[in-house]
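Structure in structure tokens, see below.
Of the protein chains in this complex, all but one are displayed in their positions.
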Amino acid sequence: MANEQLIKALHDCMAACNHCFDACLNEADVKMMANCIRLDRECSEICGYLEGALSRNSPVVKELAETCAKICDACAAECKQHDHDHCQKCADACAKCAEACRQIA
Amino acid sequence: MANEQLIKALHDCMAACNHCFDACLNEADVKMMANCIRLDRECSEICGYLEGALSRNSPVVKELAETCAKICDACAAECKQHDHDHCQKCADACAKCAEACRQIA
Amino acid sequence: MANEQLIKALHDCMAACNHCFDACLNEADVKMMANCIRLDRECSEICGYLEGALSRNSPVVKELAETCAKICDACAAECKQHDHDHCQKCADACAKCAEACRQIA
Partner (left out) sequence: MANEQLIKALHDCMAACNHCFDACLNEADVKMMANCIRLDRECSEICGYLEGALSRNSPVVKELAETCAKICDACAAECKQHDHDHCQKCADACAKCAEACRQIA
């Protein structure tokens, strides 16, 4: 049950981060979005990795979930500072994912 | 729309393949499952990769979807030969995913 | 032999692309580097994926090598337009990798 919720949260977060990554690179002021772009990538990568690790019953899901929660927190904090719709949605997805990760970590 | 369906199909296929991979390694006759284990991994990897590529708007999603469909076909054909519930479910998920991949390839 | 060379080319290309990705996000004019950032990520991802696929004897290495060569070409063409040292080095690594990919595709 907890795993199902986490897998959904990871999936949604990965998709939101990748969408935000792509949209940030199309913004007028890309420089302002540099840290957001970097964290979007980092966050989507680890969420995708953890999703796979969970579904194959990896012995290190707890450690990975803890690391993933840190990246989700950082990405949420960065995205929250930008008014773009894609950033706000990404911040929400990251916050939910961080919480779900902490429930198993 | 097509993308949403494909992303769901890829996600379900990745999860089914990883579950089947794990379950095959716990079966009494692992030798009989060797090719299934190999294809389960291959299929889960490419489905996970394509899911990420789609969500970041990669310029090669069509080529990847074509390659993914081939692996899904091979994994479905192998899994269909085994009576285990995890193999039958995996065969179904792979067949659906192959079809969804071909709609965008 | 061909595999050894390709694995080295993929590895070098992945590292050069990731280094260029990181350095582009630190440039003064990030907007001018937006397409480079996007392609650096795409190229590093598929090179990393193909490297893994080769080392586990995946049945679709030829198809993946063909797709990888396309991304390497695109990333090389983009990077060549920028004077930054990291872009020029990345363009070289991508060109070598594209050639190595085509030898097995």
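Going in written order, the chains are labelled A, B and C, and every chain counts its residues from 1.
As a convention for this text, contacts are C-beta pairs under 8 Å (C-beta built on N, C-alpha and C of every residue); 3 or more make two chains touch, one makes a residue touch a chain.
What you are looking at is a predicted structure, and each value in this text was computed from that prediction instead of being measured.
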Missing chain -> touching shown chains A, B, C
Given A:Asp12, A:Glu27 or A:Glu45, the residue that touches the chain left out of view is A:Glu45
Those residues of chain C that touch the unshown chain are 7, 11, 14-15, 18-19, 21-22, 44, 48, 51-52, 55-57
For chain B, residues touching the missing partner are 21-22, 25-26, 28-31, 33-35, 37-38, 41
It is residues of chain A that touch the chain not shown, namely 41-42, 45-46, 49, 52-53, 56, 58-60, 63-64, 66-67, 70-71, 74
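One rule holds for everything that comes next: only the chains that are shown with their structure count from here on.
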Whole-Å distance, C-alpha centre of chain A to that of chain C, is 25
So chain B residues touching two or more other chains come to 52, 56
